[in-house]
Every structure is written in structure tokens, then in C-alpha cells.
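For this depiction, one protein chain was excluded, whereas all remaining protein chains were kept in their positions.
Per-chain numbering from 1; labels A, B and C assigned in written order.
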Amino acid sequence: MSRPPLHDVAHLGYVELLTPEFDKSLWFFTDVLGLTVVSAEGNSAYLRTWDDYERHTLKLTGHATSGIARVAMRAESPEALERRVKAVEASGRGIGWKDGDPGIGPTYAFHDPDGHVMELYYETQWYADSRPAELAPALKNQAQAYPARGVSVRNLDHVNYLAVESAQCGDFMVDQLGARITEQIQLDTGRVSAVWTHFAQKSYDVVYTDDWTGTAGRLHHIAFRTDTREDILRAADIALEAGVFIETGPHKHAIQQTFFLYLYEPGGNRIELCNPVGRLIFAPDWKTITWTQAERAKGQAWGLKTIESFHTHGTPPVG
Amino acid sequence: MSRPPLHDVAHLGYVELLTPEFDKSLWFFTDVLGLTVVSAEGNSAYLRTWDDYERHTLKLTGHATSGIARVAMRAESPEALERRVKAVEASGRGIGWKDGDPGIGPTYAFHDPDGHVMELYYETQWYADSRPAELAPALKNQAQAYPARGVSVRNLDHVNYLAVESAQCGDFMVDQLGARITEQIQLDTGRVSAVWTHFAQKSYDVVYTDDWTGTAGRLHHIAFRTDTREDILRAADIALEAGVFIETGPHKHAIQQTFFLYLYEPGGNRIELCNPVGRLIFAPDWKTITWTQAERAKGQAWGLKTIESFHTHGTPPVG
Amino acid sequence: MSRPPLHDVAHLGYVELLTPEFDKSLWFFTDVLGLTVVSAEGNSAYLRTWDDYERHTLKLTGHATSGIARVAMRAESPEALERRVKAVEASGRGIGWKDGDPGIGPTYAFHDPDGHVMELYYETQWYADSRPAELAPALKNQAQAYPARGVSVRNLDHVNYLAVESAQCGDFMVDQLGARITEQIQLDTGRVSAVWTHFAQKSYDVVYTDDWTGTAGRLHHIAFRTDTREDILRAADIALEAGVFIETGPHKHAIQQTFFLYLYEPGGNRIELCNPVGRLIFAPDWKTITWTQAERAKGQAWGLKTIESFHTHGTPPVG
Partner (left out) sequence: MSRPPLHDVAHLGYVELLTPEFDKSLWFFTDVLGLTVVSAEGNSAYLRTWDDYERHTLKLTGHATSGIARVAMRAESPEALERRVKAVEASGRGIGWKDGDPGIGPTYAFHDPDGHVMELYYETQWYADSRPAELAPALKNQAQAYPARGVSVRNLDHVNYLAVESAQCGDFMVDQLGARITEQIQLDTGRVSAVWTHFAQKSYDVVYTDDWTGTAGRLHHIAFRTDTREDILRAADIALEAGVFIETGPHKHAIQQTFFLYLYEPGGNRIELCNPVGRLIFAPDWKTITWTQAERAKGQAWGLKTIESFHTHGTPPVG
């Protein structure tokens, strides 16, 4: 069977996010979401969620615009890294090897078909090996003490890109990175306009949605996972008190059935807080779920209409 | 690298549980836990949890004693099935091929080192393909309508065996089935007395704990996963009202950090209801967490002492 | 001090609801919401929520139209009943004494200024005194065993009437029944268009909202309380699976901060499921919170716009 091997990419590593409002964005990620600053360097800060076993989860960088600079993914093994680099090189989308970020080993950079920068690496420093004593957790099977500050998000959950050709980008994830498509949207014209791809039991990791402006390289949102739906409800209260813009939610997506809340961080990037409520994909032969235009028109799971700004707000802004 | 390949076993398939109180056990699984009966045959009933994409999750069989008859696991692919069967055969623990259960293709049976019967298969019938219309879900990415009856558990989560030599059984899972050990208990004598093994991002699937009676082939418990911790709390109320024995909990395990409730079903088998609260293992090179005797003596995460009957009650009962 | 005495009305007793789809409405209240049928009589059924200490919570009556027939309230004492009856009689809105419903003693009927029928009583039969053995709870401080069926709502929470003159109705609740107004909406014209009145620590029990059709005697909704917000989220799933129309929610009201879900029962009446998340009014001199038109325009607490049908759907329908 020619199906590409799942599992060569283990998981999302970290994301570099750009913001024209660095100080305010830093406040958002530390005080509102509860991330911890690991280090700072130039106009960037490295931050982490409390359950990330690696050193950092988010690199926040001051920039002229908002948007996403790159997404790094950890390979399952050195051999898997080698396999994926070869596949990417063969596709002609490779950029090349470089030194990794702090705590990260040799890193291979490349573009997806929409021009988003992605990176692959295997070597990584475990946070527990350099963790300050005061952040040590009470339970030794945990990366860091639970912060109990703001939303206290647990992990980076997924990245949702905008792309000129979502279907092509999905195919790239499948063919070059060994991902699989769990769900997708197909318009009445036959065009696949959004794809949800995953690497393992988590039901999605990298998502592409068609960019209505036809502009390449943009971001729809990045998402952080909370432990419970109650955390999402509380997050809405926290956002309300903090004056953070709530775009839509809390509600439950029909697609993937994720419980969600969408915020704009002060730099303008859309941030989803999500809780999958126990949903995992166990079937190794999962059959892609295809949602029609009519089904999408019904809105979210419990009937909330999909908010109009989902189709007008991306970062960086255009026009 | 000689590390055995993870991911050849995709997930737990189903469990055959034995009960000397068939009618009462059936009531427990349908009315208290909320499973759905798929079919009956002889002195057995096939039942399913609502989020199982396969046909059944549990085969309940009337028998002279309680205990676990077998556990079936689905392979990741036909090739993975072949690889694992070869590895098991090489270990001398194979039993052989047989026709599968209803809805299941060719099945290879074998013993673990403690004599528990295990089975591997790849071909399986998706429940959605034979589902009665009245059990169709509102959302097409779901296997069955949410039952809203009793606890309404979502999935089979894990099996926790008793074994004469837990460490040896753990090694078998690693060497023959490609599992990995995420956490373990090591006594002051150096003996590893319990191992938690997993197949993918779920942090454990098959667990072994030393049997204090030195009897082979017994069960500590099987566990069903709920969506939320609130479901566990509500389950405690439901068990209380139904007169089902609550052994311990709700509380949070230190090991694996699972939120739990332990019940005895009327046939005497221990049933755990569990919620992992978002914990997944992402690191492909996860370092086994070893808990010492002193650490275990502290009890569960929030201080509840491990209940004495955890070390005296297994099924079938002995002596 | 001339302020009318709070506490003469202890709490809402029961509601008689009318439905043109009796069988379907009965299915909704028993299977979807989890109420228990106590008795049936003519074209009516008496139902109860599991935490009601009295005999019944809801009388459901087959009728040509939907709507609310009457709301009964229990007085704090025989003396309080006498005081309130006198006050109502003095207002000229009394109807008179009659035999009460099954399990209810002498009952005084009257109209509010909008013509809704209300009743006051003191004598009542405790459910525990006639409860079937199989519905006995495990804990003796509870009225009935938790049903674990559908949403399993706990109590009737409040009634929200439509009225031609909400402010006048609110004054009637205050002056004749000793209620107080915790929150209200005041339009830019100065008109008070909605009032939330309460009898004790619960922050509202009887609500009036202006009827856009200018028709007297109609209902906006009745509400049932769940134990947790998770119950509300689960209720949305249950409604989705059952094909029950979800009008709006789950979300959090700005006014009163209640977490809510609005459904239409098959007879057309709007049913709210609500959870106040711990909010009680302790201050004996609570100062009425007045929301302006501009504040209301912001929508619900987390930004959800108030659904248009809140201002177009009432029961019975008109025109």
C-alpha cells in the first residue's frame, strides 16, 4: 500500500509569532494565558506552556506586522527526520539546515506550498533538565508546576493556516510529512477549501483554510489546549475582565467537535483556546470526513452561526 | 537503533469479561455505564461504548467465575499485524490464527508471559456501516448518538492486569508488541512491581501490577474513559443511587495523573472510570518515570491513601 | 420603613404549561430533561424534578395552543399567606380561593396586571411522604434518587413572562407579593422594559419582559436549573442528538450572569436550562442594577448577540 507512513512527525514543537505590540502581546501570553517566560533575546521572548516537555512553546517577536514566522515540528526519530527531509527536498520546497533555536538541535527549514516557513528537528533539550527549582512540579511526571495564573493553558494544540490552495497544502502535509487528513470541507464546486491534518492520536495538528484574499503565507489562528471545558468558560470571564477581544464562543465545533473560544491577542493574531473533550483518533484507517457546503451552513455543533470575521480577519492584514 | 517500533499496535480493540452474575452485570454495563447492546449469542452479549468506531467494545460472558477472558488489539496495518505475529511466534507464546469475533477479521491469539489471552487483528467492520438508524449521531464524525443514560462512558481506556512477574510482562509488551513503558513502580529491592505501557499518544493502554497471591492470569481492572471529570463525579452519584459498590475515589492518581473512580460491577470485576484531563505523551523519546516505594507510600496525587483492597481484590478470586 | 417585607413568598411552587403536542412534550420533559411523571389526570400529566421537596413541579396540559396556564407560589407561613392574599385582594386582582392541586392545600388564585394567573398556597404534601420505594434516594437529605436520564434537571428555577407593561408587573410583585427587583432594563426613553424579581437569596424567580406584540398573558420561557455548567454543555449535546431545537447558547447572560441554553419544547414553549454558578444575593438592601439600552446592545456576557427570536417568539403565538 502506497499510503505514506504516519508517525514520522511526532508533534508540533513551537511557533514563532509576530506582533506589532510586543509588550502588550507579552502581557497577554503571560498574564492572561499563563505562559512562563524562559528567556529573551533581541526583540524576542521565548515562552512555554506548563505541560510542554521541551524548552519553549512560543517565540514571540516584535515586528512591523502580525503573523506567523514559522512552525517547528519534532520528528519521531533521527531516521524519521532523515526520511522527511528527503521527501521535502524531493518536493523542491526545502530551504536547508541551520542551527536550531535555543535548546533545539540541527533544524531543517522549508516552505509549505503556500510559503509558510516550517522546520523539522529531532534533538531537543528537556525542560526538566534546566528547569529553575521554583518551577519544579509536585508530581515528577509533569514538566513544570501548574502556574494557577490566568487561563493556565496546558499545551500548544494546533496551527490553522490560511492558504491560497488549502487542498494542495494538505497534500503536502500528507505526502512530504506523513500526516493524514481527518476532516475536510468540500464546496459544491468540488473544491476542497479546508483540511485538518494530524500526526498521531490527536485528531488534528495542522489545518489549512482557503484565504479569501488570495494572499499567501498568512495565519488564521494558533490554538492552545486547556484541561477542561470549564477552563474555557473561565477563560471567557478572564478575557472579559482583561479587556481582551472575544471574537466568538465558547461553543462546540461541528468539525472535530472541539470546544472553543476565539480571542485576538493585542498584536492582532487570532488565538483559539480549545478543549477536545476526550476525542482521539484511534482508527489507523480513519476515513476522511467530508463536510459539504450545506452542512457547513448549519454553523457550529449547537447551532451558533460561524462568525463572519472568520472569513475576513487573518494575519498579517492585507489591503 | 534497536528500540522496537512503536505504533504497530494501534489501540485496544475489545475485552471479553467473565461474570458469574450475567444479568446483573449486563444491567450494570447498560443502565449504569450506558453501553449499548449490539448482539447476543449463547451466554454472551456484545456491547459498545458510543465513541467506538468498531462494532463492539465489550463481550460479556456468563461464567462460573469473574475475570478477563481475553483482550483484542487492532494492528496499525496488515504489515504491522504480520510483524507483530512474527515477533510473538518467535517468543514461543503464540496460540495461532482463528476466525475473529463478529465484525472482526482473522485473529491471531497468544498468551502474555502471565498466561492472559491476547489477540491481534487488523480487519474490522466499522460500526457506522451497520448502525441502526435510531442510533445515528447528529454529527457525522461520531460513531453513535450520545446515549445520555447513566454514566455514558465514551471509550474503553485501558486494561490493568495482575501478573506474577509484571516486569517480564512489560518487557513482552515492549519487545513483542512494540509498546513503550511510560511509568513504573520500583520497590526498594530493585524489583519493578508495576508497569504502564502505551501504544501511541495515550499515555497508557496495558498495565501490569504484581499479583500478591502469585496466581497467574488474573485481572486488576478494566477502565472506561469519560469526557470530563464532571462525568466521574456524576458517576459517583449514579453508583451511589444504583447501589453499586464504590471502592475508592473520585481522586487523582499520582501515577499518570488520571482522575478516577473505582467500582465493582455485580460480577465482582473491578471497573475504573477514568479521565486523563488532557494528558498525552508527545515525546517520542519519553523517559520512563520510576516511582519509588517511598513515593508510592504517599498515596494518590492529593493525598488519598491507596486503598487496601487494591492489594487484596482481583478477579477471579483465589483461595 | 415602608419597604414591603421580603420573604413572605418562599419560592416558586409549580407551573402549568400548555401544549398542542402533548405526547411529544411529555417525551421532552421525561426523556430529554429527565423529569419523573407523578400522576396523570384527564389531558394533564404531573411531573417533578428530582430535587423538588414537593409533590410536583410541572403540570403539563394538552391544549389548543402553547403557553402558560398558571404559576403557583408557596408562602413562607400561614400568616404570610394571609398577608399576601390581603394585599392582592386590596389590589383588586384577586380571583378567589379554591381547592389546590393534588398534594396542595387551599389555594388563592389571582391575576398579575398582565392577566397571567398566579396562585398562592402554604399547605403542601412532601414528596418523601408518598414517594415510591424505587425512587428513594441514597442520601436522606434528598427528595428523590438522581435519575441519570437525559439532562436530569434539578429544579424549576424561574418563570419569564411577557407583559404589556413589565414595569407595572414588577411593581405588583414588589407591592403585593413582597418580591424585590434585583436587575432591570431601562430604555433610553426612560421606560423600564424588563424586570427581574426575587423572593430570597436566589437572585431571580419571576421575570417580566415587554411583549413586542402588545398581547397580554403570554410566556417568554420557563427555566430549569442544573447542578453544573457541564450539565448545560451536555444538555446541548443531548438536544442535538434528540432533534430538539436549540435557539441560542450555551453562553452566559450579562444580566444575572446565568449560564444558559434555550430550547423549544415540541409544543413550542421556550425552555431555558440554566446554571447560576454560585450567584446569590446576600445584601438585604441590594440596589437594583439598571442596564441601559447601550449596555444591552453589547449582547451577552461574552459577546454573543442576543438572538433576534428573543423578540419574536413567545407563547401562545399571536397573529
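FYI, a contact is a pair of C-beta atoms (placed from the backbone, for glycine too) under 8 Å apart; a residue touches a chain by one contact, two chains touch by 3 or more.
Because the structure is a prediction, the values reported are computed rather than measured.
Visitor: Looking at the whole complex, which visible chains does the left-out chain touch?
Guide: The undisplayed chain, in the complete complex, is in contact with A, B, C.
Visitor: So which of C:255, C:271 or C:304 would be touching the chain we can't see?
Guide: C:255
Visitor: Which of these, C:42, C:132, C:190 or C:284, touches the one chain of the complex that we don't see?
Guide: Only one of C:42, C:132, C:190 or C:284 touches the chain omitted from view, namely C:284.
Visitor: Consider the whole complex, including the chain that is not shown, and state which of B:59, B:158 or B:252 touches that chain.
Guide: Residue touching the chain left out of view: B:252.
Visitor: What residue numbers in chain C mark contact with the hidden partner chain?
Guide: Within chain C, the residues touching the omitted chain are 1, 6-7, 10-11, 51, 53, 74-77, 126, 139-142, 154-155, 183, 200-202, 225-230, 254-257, 275, 277-280, 282-284, 286-287, 289, 291, 295, 301.
Visitor: Footprint of the hidden chain on chain B, which residues?
Guide: 229-230, 233, 236-237, 239-240, 246-252, 259, 261, 301-304
Visitor: Which parts of chain A are in contact with the chain that was left out?
Guide: 137-139, 145-146, 148-151, 228, 230-231, 234, 237-238, 240-241, 243
Criterion: only the chains that are shown with their structure count from here on.
Visitor: Return the distance between the CA-based centres of chain A and chain C, expressed in whole Å.
Guide: Taking the average C-alpha coordinate of chain A and of chain C, the gap between them is 44 Å.
Visitor: Just curious, how far off is chain B from chain A if you go by their C-alpha centres, in Å?
Guide: About 31 Å, centre to centre.
Visitor: Send over the residues of chain B in touch with two or more other chains.
Guide: Residues 139, 228, 230 of chain B each touch two or more of the other chains.
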